[in-house]
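My questions all concern the structure below.
The complex is shown incomplete by one protein chain, all other protein chains being positioned as in the whole.
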Amino acid sequence: MSELLIKNGVVYDPINGVKGEKKDICIRDGKVVEEVKNPKVIDAEGMVVMPGGVDIHAHIAGGKVNAGRLFRPEDGRRGLRPRTKVCMPESGYSVPNTFATGYRYARMGYTFVMEPAMPPLAARHTHEELIDIPILDNAAIPLIDNNWMTMEYVKSGDIDLLAAYIAWMIRATKGYGVKVVNPGGTEAWAWKKNCDLNDAVPYFDVTPAEIVRALAEANERFEMPHSIHVHGNMLGHPGNYEVTLKTYDLVKGITPYRDRPVMHATHTQFFSYGGTTWRDFESKARAIADYVNANEHVSIDIGSVIIGDTTTMTADGPMEYSLHQITGRKWTNHDVELETGSGITPFLYSGKVSVHTLQWAIGLELALLTKDPWKIALTSDHPNAGPFIGYPILISMLMSKRRRDESAKEMHSVIFDRAELPSIDREYSFYEIAIITRGMTARTLGLHEHGKGHLGVGADGDVAIYDISPEERDAGKIQKAFLNAKYTIKGGEIVVKDGEVVSAPPGRTFFVTPECESGLMDEMTAKLKEMFANYYSVSLANYPVQDAYVPNPYEIRAPWRS
Amino acid sequence: MVEITDVVCPLCGCVCDDIVVEVEDNEVKKVRGACAVGKSKLMGHGRIKSPAIRANGVLKDCSYDEAIKKAAEILAAARRPLLYGWSSTVCEATKVGVELAVEIGAVIDNTASVCHGPSVLAIQDVGLPSCTLGEVKNRASLVIYWGANPTSAHGNHMKRYSYISKGYFLPGGKKDKKLVVVDVRETKTAKMADRFIQVEPGKDYLFFSALRAILYGHEDVVPDDVGGVAKKELLELADMMKETPFGIIFFGMGVTQSRGRHNNIINAIQVTRAAHTHTKFNIMPMRGHYNVTGFNQVCTWETGFPFAVDLSRGFAWYNPGETAANDILWRKECDAALFIASDPVSHFPADSIRHLARIPVIQIDPFANPTTEFADVVIPTAVSGVEAEGSVYRMDGIPLRLRKLVDTDYPSDEEVLMRILEEVRAIRAKEGE
Partner (left out) sequence: MQTIRLKLKEGVMSGVAKIPVIVDSLTPDKLSGKSEAEIKAVKVWWGNREENTGDLFEVSVEGEAGSAEEVKVVMEGDLTRVKYIGAGMKTGEIVANGDVDMHCGALMEGGKITVKGNADCWAGREMRGGELIIEGDAGANLCAMYRGETTGMTGGKVIVHGNAGECAGQYMAGGEILIKGNADILAGLNMKGGKITIEGDAIMPGADMTGGEILIKGKVEDMIPSFKFVETTTIEGEEYRKYTGDLAMTEKRAKGVLYVK
């Protein structure tokens, strides 16, 4: 029996409504308990204590992440750190190796990360990397929107069969939910085309709008912990905010299985653009935030820009190609048969460039204009808008108007004409930061029911202790504290002490098992077999992810809703 | 007799996964659906019987414990050890290999450094517009093999994935497709082609540059003859590329190992990008061994770099040309080498092999090969994909799991490496005391 007592800390535990109270946290055998008898004691006097961070969206593992590492040795060399007694060598800045990914998140006090884009055919790869990411609990969401099977069922209107298909896919990939990335557009990209929300997908005669609506309905056929997770159409295009709002409207009226949104719209910064070209490009964060403020069926994460060089990567192949066309930098594309695709290209966000400056402002505006922090999550769409290691910078920006003003002065003057940020006074509190990095993310993913994102009795003993006074408003000190936690505790074990990793246990992989009626499953499987026999380049029998790839499993069953 | 279906073939980068195998008395008796070489691999041949240690010039049988202990002693004492091979074993073994390399400060490298390493270097310069093989099967109406001869090296490639296969948008199979072969000589594949273009050896680079200029609309500057190819042929090829809705270039060692090496591949990828301004165009290396890609994947996610990783200073330093196996061998830097699932002696240049004769060599392999003659410690293992299971990555990056078909007393590669690692750690701990 191992016991830990964290005493005298100022605790921020939003899910349990704890708003900065001096409170002891007791942990026994990895779980939060009422009291302990003979514990190891950490004195957190004068420090900020939060549940372990829960990242709702960061590309940390899988084929395209690794393709990013592979083709960027110049990024690899920017994060070299030698091995230690407990750590493997680290490499990379925007595309860190798996070990560095685990260590760096842990140093920031995070204990759970969601890999939000798993190509089903390459799911084994994603899981192999997740195994090699130390410390972090994790999960991965398979891409199920550009799949030929999905589009055929959308076309025929068979939502139940579509539900059977997504159930099969989530099980076959040991996945967590339904991911949508440029629905229809990625299939069109196989012919070097793209789709707007109401365009017909070439040869399949369905529209992206129909795909999104149908997947949201199919997802709610089950007691799924998470809503559909959507990267919509026209990401990164000037004027796309209207498409974004129409996408949100598509799922309005669908009843979720529990008290949560029916759509999580991800990295919203890239979808909040006004103007018609890059010349008259402007922020439409206000329009998006207004919608989110007025509605309950959509949650968002900000996808905020971190100034500097990064590696962009998404299943949105056409978007990556247009980015590559702008910069002329190296570009990798990898279309995946019958399912999805991906593109990768390096990108430098510069505060001297008007568009980048506005992008930077938009992410922060979304966080500051959305009134209820329970509807919004802190992300940088790692590594697309910047690497996760920049989160402490974002936190300091949200908490300090002064820091934002100082930064704005250094950036392109367009920020004063076509963005709202300079006129926003709001500053986040530690409690609100705890919401957008823990409470909201755990709840939106449905993980709060499985021990994540809070410190109530029965929760996982995942705790971050930051060496900073709850009164502190100095942005530099805030950033420093959140970059290197005083302590990070994972499952009751101290994994980080004074900003250094002192232990690196393996993480667990959470996956969902949707339970589908067997008649439906049989009917769907007959069609699936045809797809494999004729069009896939692998056998159906070799497709599902074997148990060997989830050595530390945590299963969440999702019964069919009768 | 037991029939096992959907067997995954542990031979080449095609990783066919629809093989049928008949097993009787714990032996593979029949193989259906594999090419001749794949079949031979699945049936097994020429196994090493026992671990052995060389004494007075002769390999003498010993126990696994003795061989593993000896191997660990050699590696723990080395100042510039090399761990090389990895392309014909599973990713689980590679993972232990990386851990071992970190523990002993070794250079770890795979056979890519003597085949498609240049392709990796090229990707690091310009990226790789590519796709999975099923995309090719379903959509590619123009298939170009460049310096590659799949009829001999990748037996099922055309049938399963490219020119001969039928796909969703190309139900007529090869009737709906065009095949172009570019090579320095008329290969068997070239004889099947709708169009064969013969380029002079070492002139691929010029050919690619000219093709790019044409695809970008600057045919006026291109001379009448480029590397032995008439400008007219270049223009026609460019037209074919522009007109197909979906094209693919498969390139082989004919491009990676000729003059200009990785720069040829960069230029081939640049051709693909130029074609991509007109239509959908892709390019893919024809990777050789079944898991050469898998090593590069694991090594990349674990160290940040795909091959030729030097861990001597505790962090990963990647610099092929300096840190590849051959570099540290012919330059005589290396003072101990472990070879696994490969045969460097058959593939490395003479200078490297001469150096191998002077340093302690450990071999881990199911099969005897010319490298065995140079080994001071030999440790036989199970054949992955026949006697042991594990992850492999197809040439297009698709991960598959090799199956175990029969039982064996041989330990797996992973198991042997793990025991060496433990032994090394024990030695280190003792030194520390």
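Worth pointing out:
Each chain carries a letter (A and B) given by its place in the written order, and its residues are counted from 1.
To be clear about the criterion, a residue touches a chain if its C-beta (ideal position, glycine included) is under 8 Å from a C-beta of that chain, and two chains touch if they have at least 3 such contacts.
This is a predicted model, so every value here is computed, not measured.
Looking at the complete complex, one finds that the omitted chain is in touch with A, B. Among B:Gly105, B:Gly173 or B:Pro245, only B:Gly105 touches the chain that is left out of the view. Of the options B:His116, B:His157, B:Arg212 or B:Arg419, the residue whose C-beta touches the omitted chain is B:Arg212.
Screening B:Thr151, B:Thr279 or B:Asn319 for touch with the missing chain picks out B:Asn319.
Shown as candidates are B:Ala52, B:Val222, B:Ile248 or B:Ile379; the residue that touches the absent chain is B:Val222.
Of the listed residues A:Glu74, A:Glu449 or A:Glu530, the one in contact with the hidden chain in the full complex is A:Glu74. Contact residues of subunit B toward the unshown chain are 78-81, 104-106, 121, 124-125, 203, 205-206, 208-210, 212-213, 216-218, 221-223, 226, 259-260, 263, 267, 270, 274, 311-313, 318-322, 331-335, 355, 358-359.
Seen across the whole complex, the unshown chain contacts subunit A at 71-77, 328-329.
The working rule: only the chains that are shown with their structure count from here on.
One finds 34 Å separating the Cα centroids of subunit A and subunit B. By the touch rule above, subunit B contacts subunit A in their complex via residues 5-6, 8, 17-18, 91, 95, 99, 102, 120, 123-135, 137-139, 160-161, 166-169, 245-246, 273, 276, 279-280, 282, 296-298, 300-306, 311, 313-318, 389, 391, 393, 397-401.
Taken together, the subunit A residues at the contact with subunit B in this complex read 61, 63, 65-67, 69-73, 76-77, 79-83, 88-92, 95-100, 121-122, 124-125, 128-129, 132, 148, 190-192, 203, 321, 324, 330-338, 341, 344-345, 534-539, 541-542, 546, 548.
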